[in-house]
Each structure stands twice: as C-alpha cells, then as structure tokens.
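The other protein chains are all here in position, but one chain of the complex has been omitted.
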Amino acid sequence: MDAEIQSKPRRLSWPAGLGGRSEKTVAQLLIAPGQLLMVFIVLFPAAVAIYLAFTDFQPTSGYQWFDAYKGWHWFGNYWEALKSGGVFWTGGGFWMAVFRTVIVTVLGVGVELTLGFALALLFLKTFPGRSVLTVVFLLPMMVVPAVTGFIFYMLFQTQGPVNGALTFFLHDVLHATGHIHVPWLSDPNIALFAIILADIWQWTPLMFLILLSGLVSLPEDQLNAARILGARFSDQFRYLVLPMMWPIILIAVIIRAIETFKIFDSAWLLTTGGPGDATTTISVFLYRQTIAETTRWGFGSAVAILVLIMVSLLALRAIRPIEAAQEESIGELVGADVEAESVSLEQAIEAEARL
Amino acid sequence: MSTRGLKPAGRAIAILVIGAFFLFPLYWLVTMSFKPQDEWSPVGGKIYWLPGKWTVGNFTQALGISTPNTQFFSAAPVDASKPIVHSLLAAGGGTLLALLVGVFAAYGIARFRAGGKLLPFQILQLRMFPPIVVIIPLLIMFTYLHLVDTYWGLILVYGAVTFPFVVWLMRSFFAEVPREISEAAIVDGCTQWGAFFKAILPQVRGGLAATALFVFILNWSDFLIALVLTADKVVTAPVFLNSLQSAGAGQEYGPQAALGLVLVLPPAIFGLLIQRYLVRGLTFGAIKR
Partner (left out) sequence: MASIRLERLTKDFGGLVAVDDVSLTIPDGEFVALLGPSGCGKTTTMNMISGLERPTSGELWFDDRPMSRVPVGARNVGFVFQNYAIFTHMSVYDNLAFGLRVRRPRPPKPIVDEKVQRVAGVVGVEGLLERRAARLSVNDMQKVALGRSMIVEPSIFLLDEPFSNLDAAFRAYMRAELKRIQHEIGQTMVYVTHDQVEAMSMADRIAVMNLGVLQQFGSPLEIYERPANTFVAGFVGSTRINFLPADRVPVAGGANGVGARVTLGIRPEYTRIVAADSADATITAKVALVEPLGAKDVVHLTWDGHDVRTLGTPGVRPRVGANVGLAFDPAHVLFFDGDGEAVA
C-alpha cells in the first residue's frame, strides 16, 4: 500500500484534457485513506512496540507510555523471553508457547490437508445429493471461532458427549464394559489435542474447498491419456494429480499455517490457556502476559516483536517456494499475462475466510 | 479421474462418517439451545442427546425477552440483546469503513497500477501479524485518545483490519471491468468521479455485495480485538459469550448455546450466499489452465 504510483504511458488512455499529472493526483487521493489507515494500525503500533520492548513499562508504572524510557531495560525483556525454560509440554514460558503453537500448527494443518484431500477426492465424481452435501460440509468454516471454542468446551467436558459417544461405542459396538472418562480439558497432557481437534473441525472444510476446486480444474484429457496408457489411480495420483496440484497445496498449507499460528479465539474459550500453561499458545501467552494475568506491557512488546521476527523469517522462506510454484504454472501458460499471476495468488488467499 | 476403486457403498460410508464428524458439534449446539436447565449438564451420567423437553426459554433469556430465571446458579445476567446490537453496529460500521476506504483504493490500484505485482505478497505479510502483536500499542494509543470501550474505536480498528481484504477482492473485480466503459461515460460528459459512480460501480455490484458480506462476517466474528479494546460499555456478542463462560460457578450452557446459535446464523447464511463467488474466484484464480 505504500508503493508509489507508476504511470505507464501506454495505459493512459483518458481522453485529452486529463493528463498524466492529474491522474497521478487522483490515484494518490484514492489510496491516501488506505495508507493513513495502515500507518495508524500497523506502522505506529509497531514503532510503539519496538520502543516499549526496551522498557519494563506497565500501566501501573505511574507514568505515561511515552515516558517509558524511565524504566529502560535494554534487552532485558528479550533475554528473559529467550531463556525461558520450563517443563516440557506443559511448562510455561516463551519457548514452550512457541513449541505448542508449532505442534498445533503442524498437526492441525497436516490433518486438515489429508482429510480435506480425501474429501475432495470423494466429491470429485457426481453423486446424488452432492451439492447439498457440499454445503453441509462447508458449514464448520462459517462458525464464529469463539463459538467453536464454546461448542467444543461443552463437548469435551469429562461428563460430556464426546466421552459419552465413546462410551456408547465401547459398550454397544465393542461390547466391552467400563466408561470412557477422558479428562480432555483438565489433563495438562492432552488438553492441547482438544484445541487441535477443534481447529481441524473448523478448517478442514476450507482445505476441502480449495482442493476440490483444484481437482475439478485438472485437465481431464491428460488424466484420460494416462488411464489409457494403463495408469491406475495411484499412478495418476503420483505422476499427475500431485504435481499439478502442488502449487495449490502449497498455497493452501502456507495460508492455513499462518492463520493457525495466530490461533486465539477458539483456544481461549476452550481452555484459557490451561490447565496451568498446558494450552498456552503464543497468542494466548501474549494475552496473558499483557492483560489477563499480568500487565507487563514492556515484556509483552518484546515477545510480540520476537514473534513478528520469527513469523517474518518463516514467511520469507515460504515466499520462495510460492514464487517457484507460480513460475511453474506460468511457464505452462504460454503468453499468459503477468496480471494473471497476481490474480491467481489473490484469489487463492481470497478463500481464507477468517482472521 | 477414476476413483472407481471406491465403490459407491464405500464412498457413502466415508462421507457419512465424515459428515457426522462435521455435523455433530453443530447438532449439539442446536439441541443444547433448546434444552431446559436440568438437561444441560449430565448429572448422574445421563446425557441428553435430544432435548427431553424442548424449550425456548434459553432464547428468551438470551435475547432479553424474559427476565432471568431464578433457578440459575449465578446471578450474572444472560441478557445478550445489547451485545448483539453492539456487534451489529461495530461490525456494520467497520464494514462500511473498510468498504469506503478499500473500494477507492482498489479502484486506484486497478486503474493506475499502484502496488502492482507485489501487492498480494504485501497483504500476505500483513496477515502474518498475530493481532495480539499490535493490540498492546493500540490499547495504549486508544487509552490516550480515549477511544477505549467506544464504538468509534472498534469501528476504526475493524475497518483498518479488514480493508486490505476489500482492496484485494475489489481490485480483481475492478480489473474485470473494461476500460472502455469509463471512457465512454467520460465521452458522454461525465467527470471522472461521475464515470466511476455511474458507469463502473454498477458493473461490480455483485462483487461489491460479496465483499461486503465477507468483510462483515470477519468483523462479526472478531473476538480478540473487542476483548482487549472494550470493557463494559461496548460489549460485543463473542466477548459476552466469553464472559458467560467465566462468570459464575455453574455452566449456563443453555443461554450460551442460544447466543452461540444466534451468532453463527448471519455468517452461515451470508457465507452460503457468497460461496459461489468464492468458488468462482478459486477456479478462475489459483488454477489457470
């Protein structure tokens, strides 16, 4: 949004009287409010955060934030965050929070991808009721994440329906005895899986949608040619479907991974980070450090900056494969407009329905 | 492609199982919202898979139509009528702001190529910020500007957070409109602004509506921003839901579920309406063969 307007002479086709200069001003005017908003929401807060990260500022410190230099702390906050230890899996501290977030992201997105792909394959051929079922399968995606957290809170109660259903299964299908009383939310060792499951429930439909659209647009002639040459389903999948779907898969995974990393709403309503620290993902960690439990705004800012750096590094690593994948698709479209490239990435991200 | 390895029966079973997985939580939400209080928590191990006694009491409570039931454990109010209104206003206002700023910016980019190829990546980068990262400085700024716990504060943030989506979606819709349309309008005597409003905007009506709904869903679903930036005057519905969670000793599932159901209805309906646009965007876009 901060980019300057480039005027390309061949695109200026306004009739005489509206010259290049007036066009530039019009363009500037058009994006000015947007730029203002960006400064307000992104740049300024970022600057403040950087400043505060070097202090031990708290709202109770007794002075205004711009005087925070009074509590100058150098890199103390960063150091504290980076050397945070803690019990593995259930302990507190920055690194554990990061670790848990990574687990949730990797497991969550992994299962979403697999399940979504399986579903997309199932839905590839028409069958009666397919359009209705597609709508049904997309519903979880539309649920407000906070409500998702609440729903699964209900479901995962030790006396709740999940355990009840499992018990039913145990009794009436496997004909065993006993009760299933998994303490999903109160056992620090397994609470994280409740969060992961809720995330999988909510976002598999998105993967399903993206992958199905991709599968549907695969060139049918090529697949038929492969079939005639003797390729079975596994051959088609390995040699044709996967390579052709690769850019889409990559984009979908990266988008979901970025979003899952930020997970907060459903996690907070499910467990508020507990029991103890067992489900404190990085966003929950930040929230607790800055609002819920303590109000260490200086420390929180430092952690926020660390997270920002980490995510940016990951993003930079991710841009390369995305560009490469785009390159491939472009290479196959002889003479394709470069505009098509931006449109395709945009539209893929357009499917992202939630913050 | 031949998925003939999977017989129709196998496919049906797989779909049924997965469908059950997706529908069950929603089913639970719906049934819970109709259960009377004594059926919420299974005392003595009995789980009510269907409401034994269908009641609309939860809805009337949640929507503030009836007075709180004295049977509730906690004295915390479950009247969600005001929070729902707050959500509507904040989300609606934020959407309007996002649209206002975003549509013009999108047009500027589509016509005058500001940003260009880099823009999608830039927006991707924006999305990478965990919102919590900017929340603290925002909270500080807002406290200073007396914007905490106000409608305007929320609307401002909502608008700022969602306007990149508007830019991004509307840009591609604007790009589909041929240049000649605005040129023709100008030849007919319109000013540039006139051409925009009378000739171009009507062309993207559908996309505009879809974008508006999409952004509204985003704002409506917000939890964290409202959680941090509001206290007790402007309480949006998701935040209220959360407060019900922590308030009191007992779990008031009934009214909470009713509120939850009310919360998810607009996105569900809107989402299904714009589904076609999303899918169209996807099939045009990410896969161009």
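Labels A and B are assigned to the chains in the order they are written; within every chain, residues are numbered from 1.
Here is the rule we go by: a contact is a pair of C-beta atoms (placed from the backbone, for glycine too) under 8 Å apart; a residue touches a chain by one contact, two chains touch by 3 or more.
Owing to the predicted nature of the structure, the values given are computational and were not obtained by experimental measurement.
Chemist: Among A:I195, A:L212 or A:M244, which one is in touch with the chain left out?
Modeler: A:M244
Chemist: Please output the residues of subunit A touching the missing chain, sorted low to high.
Modeler: Touching the chain left out of view, subunit A contributes residues 219, 221-222, 224-232, 235, 239-240, 243-244, 328, 331-332, 334.
By definition in this document, only the chains that are shown with their structure count from here on.
Chemist: Where the centres are mean C-alpha positions, what is the separation of subunit A from subunit B, in Å?
Modeler: 16
Chemist: Flag every residue of subunit B that touches subunit A in the complex, lowest number first.
Modeler: 1-6, 8, 11, 14-15, 18-19, 21-26, 28-29, 32, 41-42, 45, 47, 49, 100-102, 104-105, 107-109, 111-138, 140-141, 143-144, 156-157, 159-161, 163-164, 167-169, 171-172, 175, 179, 183, 186-187, 192, 214, 217-218, 220-224, 228, 238, 241-242, 245-246, 253, 256-257, 260, 263-264, 267-268, 271-272, 275, 278-279, 281-289
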